[in-house]
Structure formats: C-alpha cells, structure tokens
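All protein chains but one are shown at their positions in the complex.
Right, chain A next:
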Amino acid sequence: MAALPRRIIKETQRLMQEPVPGISAIPDESNARYFHVIVTGPEDSPFEGGLFKLELFLPEDYPMSAPKVRFITKIYHPNIDRLGRICLDILKDKWSPALQIRTVLLSIQALLSAPNPDDPLANDVAELWKVNESEAIRNAKEWTRRYAMDT
C-alpha cells in the first residue's frame, strides 16, 4: 500500500484536534482511509437525539474523487435509501478537490435538517414526505428512536 498522502494525514489531525460539533470521525486502526463516523441528529429535526453511524472511505484518487459515504444506522429520510446510500450532489458530480471530509460531513448533517424530497433516493419515503409530511416526520422520529438510540 502506498504511503498515506499528506493531505489525508493533515485532515485527520485536524478532525481530531478540532472536531466538528455533533460529528465524530475516527480512522480505522487498520486502514487510515476508512473512517468510523457518528453524526448526532440535528436539533429541531425528526432525527434529534439520535446517533447515526456512517462509514466514510477515501478512495485511491482522493481528493480528486469524492469520498464514499454511507449510513450504517437505518434512517427514514427521502435522500437516503435502504442501503444507506446518500443522494447528495457534492458526493457525485459537484465534488471538488477543494472540499474536505469535514465539509462533506457537515453537508450530510445539514441534509438531516433539511430533507429534499424533490431529489429523492428512497421513493416511498419521498412520496410520503410530499403527500403527508406530518406522517413522514412521525415515521422518521419513530425510526430514530428505534434504530439510532439503542446504545
């Protein structure tokens, strides 16, 4: 395995020294490109009080290619599908090497505060979110309680 690029080392150090409030990202002991991430559900969102586990992987081409991020904890959200895949433009065509792990995780946290049912990944969830928002929010809260609070 090639040496870890300095950029990744620097980003990791900064994540450790000045962590983002509500987000923890810890590199795996055996693979410094794999991060164990925990995002706390934002206040005043249906995900409040939940702790959501994610995995983040920096591919070989990082930072020219976007990090691969996935929710491990089940979540009821129109832009996150059953497998935890996230529909977020900066993880796809809007990725820029000027972005960082930190900015990606902040964007994901923001996505929890502001779901976007017009660009969905989970069809049924998006549908409900548009047709009956209050029920969708009830479901999201229920899932948060059931899957994101059990620790």
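Here is the rule we go by: contacts are C-beta pairs under 8 Å (C-beta built on N, C-alpha and C of every residue); 3 or more make two chains touch, one makes a residue touch a chain; residues count from 1.
Keep in mind that, in the parts below, contacts and distances are computed from a predicted model.
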{"item": "Which of \"Related to Translocation protein SEC66\", \"E3 ubiquitin-protein ligase parkin\", \"Protein phosphatase\" or \"Aminotransferase, class V/Cysteine desulfurase\" matches, in UniProt, the chain that is not displayed", "value": "\"E3 ubiquitin-protein ligase parkin\""}
{"item": "Per the touch definition above, residue among A:P5, A:G22 or A:G49 touching the missing chain", "value": "A:P5"}
{"item": "Residue ranges of chain A at the interface with the undisplayed chain", "value": "5-7, 10, 61, 63-65, 81, 85, 87, 93-94, 96-98, 120-121, 123-124, 126"}
